[in-house]
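Right, one structure below, let's go through it.
Only one protein chain is missing from this complex, and each of the others stays in its spot.
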Amino acid sequence: MNDRLFRIGVLGASGYTGAELLRFLVQHPHVEIACLTAGRNAGQPLASVFPQFLPYNLPDLVSNESLDWAQLKLDAVFCALPHGTTQPLVASVRLKSPSTRIIDLSADFRLHAPEAYAHWYGAAHTEPSLLQTSVYGLVEANRAALKDAFLIANPGCYPTASLLPLLPLVKANMLDTGDLVIDAKSGVSGAGREAKVSSLYCEVAEGFHAYGVGHHRHMGELDQELSREAGCAVSPSFTPHLVPMNRGMLATIYAAAHVSAEQVHAELTRTYQAEPFVHVLSFGQTPQTRHVRGSNHVFIGVVADRRPNRVILISTIDNLVKGASGQAIQNMNLCLGLPETLGLEYAGVLP
Amino acid sequence: MNDRLFRIGVLGASGYTGAELLRFLVQHPHVEIACLTAGRNAGQPLASVFPQFLPYNLPDLVSNESLDWAQLKLDAVFCALPHGTTQPLVASVRLKSPSTRIIDLSADFRLHAPEAYAHWYGAAHTEPSLLQTSVYGLVEANRAALKDAFLIANPGCYPTASLLPLLPLVKANMLDTGDLVIDAKSGVSGAGREAKVSSLYCEVAEGFHAYGVGHHRHMGELDQELSREAGCAVSPSFTPHLVPMNRGMLATIYAAAHVSAEQVHAELTRTYQAEPFVHVLSFGQTPQTRHVRGSNHVFIGVVADRRPNRVILISTIDNLVKGASGQAIQNMNLCLGLPETLGLEYAGVLP
Amino acid sequence: MNDRLFRIGVLGASGYTGAELLRFLVQHPHVEIACLTAGRNAGQPLASVFPQFLPYNLPDLVSNESLDWAQLKLDAVFCALPHGTTQPLVASVRLKSPSTRIIDLSADFRLHAPEAYAHWYGAAHTEPSLLQTSVYGLVEANRAALKDAFLIANPGCYPTASLLPLLPLVKANMLDTGDLVIDAKSGVSGAGREAKVSSLYCEVAEGFHAYGVGHHRHMGELDQELSREAGCAVSPSFTPHLVPMNRGMLATIYAAAHVSAEQVHAELTRTYQAEPFVHVLSFGQTPQTRHVRGSNHVFIGVVADRRPNRVILISTIDNLVKGASGQAIQNMNLCLGLPETLGLEYAGVLP
Partner (left out) sequence: MNDRLFRIGVLGASGYTGAELLRFLVQHPHVEIACLTAGRNAGQPLASVFPQFLPYNLPDLVSNESLDWAQLKLDAVFCALPHGTTQPLVASVRLKSPSTRIIDLSADFRLHAPEAYAHWYGAAHTEPSLLQTSVYGLVEANRAALKDAFLIANPGCYPTASLLPLLPLVKANMLDTGDLVIDAKSGVSGAGREAKVSSLYCEVAEGFHAYGVGHHRHMGELDQELSREAGCAVSPSFTPHLVPMNRGMLATIYAAAHVSAEQVHAELTRTYQAEPFVHVLSFGQTPQTRHVRGSNHVFIGVVADRRPNRVILISTIDNLVKGASGQAIQNMNLCLGLPETLGLEYAGVLP
């Protein structure tokens, strides 16, 4: 790594994941922010949408359509656009600027099988050949492939929180993959910045509820990655819930194990001992979302269930950071050959 | 029922369940509040602790010790005292005022086996013979016995939310009782009004966490009631979580079923069709805590899990109402021969 | 008053003030709910919008246009419709059903001068003659006129919280009306249930801000009522703020006084001593929004400012109750000849 600045773009900078990318990027020592795009806010300064960036010198928002990809010569671009809108855009960038690394925060390139995409997202994928070339950006599970990737599908928040504790155990054949329950809880920023009644303060504050019970799109990612690792079809029970908090995610996972809970704990500890962002707590300790709030860290706890031969795993991330924008920058660092933790070393914000 | 006023006392009126009892009692058409007690606030008006009662004419707080039970001639008394402190007091009231119905909101009389009490609460029960006479106050499951009860053990909030959907299904032999997972979430008022760091605003707001993982006192009640109904030992996996909200509770229950999810739904619908407070939603619909906030209602949803032969049950209560003070008044109405819903007909407060 | 049921309608039952009206009306002993209307939810049961009403037997939502006013024979109707939409509807109801009392919760009939309406709401009033006949529904200030009113303009929340402490002092000529500062704070439900970005959970939670600084529509009501009482033009400084809470309102008022703070306190105490809903705290005590949450009560505190000859007044209401739907029902009781407190005797919900 030398001291050069990499030219970076953010498509969809007026949403929460876009703003979160910029929170990290304005501080990143090797990044030059070359362009920011938005839809109806194109033409305005970013600070008109997100006043927190008033003190920072950033390019104005422009439309996606106005970008001259050949001339921009971006080293990397983040796509933080709504699900379903990214496919033709990514195809176009790959064509016009083949040396630009693309990190897509939408769900459009996460499911490698076009039929799985069609099943979970209700429409045919328009770029099935590109789909084959995308690399699933769960860094700790896929680091080698990501270094050379040109199209990175940044994982969903629920899969990130669930797969990090589960994949090493599935790999070690420690769990009964036919008997998994993932009860997951998310802060509200996961619903994005779209104006809808169900995201209003008065519909969310001072209350709690499950949603997508029995059928949620992130099941597609969970199944794909767990099945790949297990070598057989795995379909956990999965229920997401909405917590009245801005950010944070916690997954409580109930599993039948072939080994003791202590052995499960030892395996996870061993797997993640050198990871900068994944931390396995002492056996029996459990994490809180506020311990990782605002940070790219993941905390995992392992507890013996009182039912014999069963273990309870609890993992927590910040859904906007390790669950979205932080992991995206971790992927950027990786594919640009930068130290993986650069610009991401923040501690959790408590309170 | 005639128009007489029943003389009622509340022991421990300066805690949240005490205040919640009074919120209902000041409006109850057949109640005369004869005495209110508190510890260090004895001697003060209730409004000095809870200013919301300023507009109401209520007796001042006195100490438990100052009460002359024989002279008070209470028809019913609520004990809203900390766990472990109620046993000798209840014994004394039974002795000095045998016609007074006692509704105990603590955990002291919920576990009928003294050894179970000792296991979960870490001390020998001081009144094991009284323990045998107490009736578990889950009204919908135990109505007949409660009408004649003199010592009612008001259920815990987690058991109330869990048992109402589970007991009828266990009774109908529809579930595999060896494979139950109860993932439960509670508002903060369940922790009471004691000054402790873990209940501070900054330690609770904008975050979420599990607690008591693998070992929580309410497991004792769950096991007792489920095992009784099943006729064999039942010990579900159970994990409570803390939600940043004042009140509300939601249990997400994962179960293997011998019948279809639709049959599970039909059984619950049939069981509760005439109940004034328990409402089974249409098949596939799921409830939110805010739908029952401030009310004595229980909403239950039934969804088919995507894993075959499995069902997801979601139930919600207000932990301070049906999970504590509302159910206590329901029990009072029942044992005093009043209409069960009297003073409890409130709709949920949303927003 | 006899035991008859009065036939009541609610126009706009799918908003927060509509839901709040129904929370009280379903429990009101002399009310029969004859019709509920909504816009795009017409045709559905109310419980499909507000599941908290699932346990209650209520008419389905219909459109305003479908109502046959002559046949409905309503004793009273609540209009809980958006500002600006109520004028022709009210005119039509007055014509077709002249014996129906109308309680309008919008701002359409609060400003008696058509030019004031045009100034603050940016459009000419379409029913200026009706405007003259409307009675401003601040009960404690206007009780006599309200008993005979057929068109009641229910006050805004900020004016209710501000005028109750100020009007008696202006009337007693105790304040310098040229030097008033009203710094007011509201919960989020005051913004209604419309889907807009500024009301999203993530734009409101964990933050605080002023809005409408220097120019807010409720200034029109404040000026009208204060000027009427003072007999000269009064225009206080007024700044509203948004608090991350569902409901509640608190006004902190800074005033120069011709008398001592103790005399100010005595005057307010004297004025409100017999009022069922307005409570003046002991001198120096100050109220909290949570003391009146969910209730129709108003708490007022009086403190001496450390600057000489100045007083600080703090008043609190629930913006959805005394600031909207509760006061509307108080007005209904009044104009129908019922006891004013009927169905409104609830204590505050804390926590």
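Each chain gets a letter, A, B and C, in the order it is written, and its residues are counted from 1.
Quick note on the criterion: a residue touches a chain if its C-beta (ideal position, glycine included) is under 8 Å from a C-beta of that chain, and two chains touch if they have at least 3 such contacts.
Owing to the predicted nature of the structure, the values given are computational and were not obtained by experimental measurement.
Enquirer: Determine which one of B:Leu11, B:Leu54 or B:Val188 touches the chain that has been left out.
Expert: Counting the whole complex, the residue in contact with the absent chain is B:Val188.
Enquirer: Check each of C:Ser235, C:Ser260 or C:Thr341 against the chain that is not shown and name the one that touches it.
Expert: Of the listed residues, the one touching the omitted chain is C:Ser235.
Enquirer: With respect to the chain omitted from the figure, which of B:Gly137, B:Pro244, B:Pro287 or B:Gly301 is a touching residue?
Expert: Final answer for the missing-chain contact: B:Pro244.
Enquirer: Which parts of chain C are in contact with the chain that was left out?
Expert: Considering the whole complex, chain C reaches the absent chain at 181, 183, 185, 187, 202-203, 205-211, 213-215, 219, 235-237, 239, 241, 243-248, 250, 252, 254, 284, 286-290, 293, 301, 303-307, 310, 312, 314, 316, 350-351.
Enquirer: Pick out the residues on chain B that sit against the missing chain.
Expert: These residues touch the chain not displayed: 16, 188-189, 193, 195-197, 199-206, 244-246.
Enquirer: Taking the full complex into account, what residues of chain A touch the chain not shown?
Expert: The missing chain touches chain A at positions 16, 19, 22-23, 26-27, 50-56, 188-189, 205-206, 246-247, 276-277, 279, 281, 287-288, 290-295, 297, 299, 320, 345-351.
One rule holds for everything that comes next: only the chains that are shown with their structure count from here on.
Enquirer: Could you grab the centroid distance between chain A and chain B? Build each centroid from C-alpha atoms only and quote it in angstrom.
Expert: Here chain A and chain B have centroids separated by 40 Å.
Enquirer: Taking each chain's centre as the mean of its CA atoms, how far is chain B from chain C in angstrom?
Expert: The answer is 36 Å.
Enquirer: Would you mind listing the residues of chain C that make contact with two or more other chains?
Expert: Only 16, 188-189, 205-206, 246 qualify.
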